[in-house]
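Worksheet for the structure shown next.
Only one protein chain is missing from this complex, and each of the others stays in its spot.
So, chain A:
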Amino acid sequence: MPAVGSDVVIAGIGETPVGRLPGWSPVEIQAAAVLAALRDAGFALSDLDGLINLDPYATPNSMFSSTLAEHLGVAPRFACTVDVGGTVTGMTMLQQAVWAIESGYCDVAACVYGENALTGRPAGAQGLHMHNLLGGEEWEEPFGLHGMVIPYALLAQRYLDLYGATDADLAAVALVTRRHALLNDNAQMRKPMTLEDYRASRLISSPLRLFDCSLVSDGGGALVLTRAGRAPQGRGRGVAIRAIGMKTTHNSVALMPDIPGLGMAAAGADAYEAAGMGPEDIQIANLHDAFTISVLVSLEALGFARPGEGGALVRSGAMDLGGRWPLNPHGGLLSQAHIGGMLHITEAVRQLRGEAGRRQVEGARRALVSGNGGIFSVCGAMILEKP
């Protein structure tokens, strides 16, 4: 299993402001996040010899790792661009960085993603404007399936039908992430949300409403990895990657397994087995929340709740700060910003260092970060542990 026993740690994190960053290009955003992560670890720019990134969805670029390397002013021995999907891209970046450092290609590697998906989209575009093709167009576009909301709506309707769940279950996820975002100065959504507010938000693709959908954001997030003890500011602060589990089952929604068979369960089982842990060993759940339904499905696949009982778990307060498994203390993709899930990882590191301020989860030793790309097409589960 990946990364178990490795002495490579996450030694630095960097985030840019999120929301609207007019006048910033994607490469400028990524460079700012990398520089912030290097400063956090105590490294100089010249120490950086590994660079892994994802190119922007709104304005796809080939060879974007060399674009970023040149812009930063570095000449890394190892550089690549990784595109897997959702937060699984971030996990795969970390995996690549661990392997590159362990095998001697580099000593200090940065993993980064960021873009201007909000201010960079064309006028009149709705939702995330992706220029990339996803491969299923021939079997989706003739039938009016455009973008990511409609396939998640089909998943959500199936969830409601399968378990007799209601919109109150979906709303519970939106409400808890908004409560948490109110404690984060770097969050796009700063107004409280009530159940009535949720129900008054417009239907986008039934049963999903506007407040079931994550944000479109400008911003960037970066992680710097090196061997434990190597970073000047890293002593006692390096966060370990205990395990990463991944599973890819399909691409388009027509070939998606039914909910109990989604790849998140296999990814989670691999991660738990590799770490020798279970949900009872986790204190923070940073779950990929591109849509509210994503969290309910993931909670159940990862063993936090029994099938069909994810909504009840969230409504019980267990996923609030002060509860058993606080969910996305930073506000997540739903209420902080959607930076491809990179901020789920930076937030987990911040929490495990005990540096999260008024949203600090007391006694947090381990965080589980989940990711899913496409329509649960590729799933990942990663366990991070405090030093």
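Basically, a contact is a pair of C-beta atoms (placed from the backbone, for glycine too) under 8 Å apart; a residue touches a chain by one contact, two chains touch by 3 or more; residues count from 1.
Heads up, the rule we're going with is that contacts and distances are computed from a predicted model.
Participant: Missing chain, UniProt name, options "ATP synthase subunit c", "DNA-binding protein", "Fumarate reductase/succinate dehydrogenase flavoprotein subunit" or "Cellobiose transport system permease protein": which is it?
Facilitator: According to UniProt, the chain not displayed is called "DNA-binding protein".
Participant: Touching the hidden chain in the complete assembly: which of A:150, A:267 or A:369 does that?
Facilitator: A:150
Participant: Looking at A:17, A:127 or A:303, which residue reaches the missing chain?
Facilitator: Once the missing chain is taken into account, the touching residue is A:127.
Participant: If the hidden chain were put back, which of A:158, A:227 or A:315 would touch it?
Facilitator: Checking each option in A:158, A:227 or A:315, the one touching the absent chain turns out to be A:158.
Participant: Out of A:15, A:115, A:140 or A:218, which touches the unshown chain?
Facilitator: A:140
Participant: With respect to the chain omitted from the figure, which of A:72, A:240 or A:253 is a touching residue?
Facilitator: Candidates A:72, A:240 or A:253; residue touching the omitted chain: A:253.
Participant: Please give every residue of chain A in contact with the chain that is not shown.
Facilitator: 124-127, 137-147, 149-150, 153-155, 157-158, 161, 202-208, 252-255
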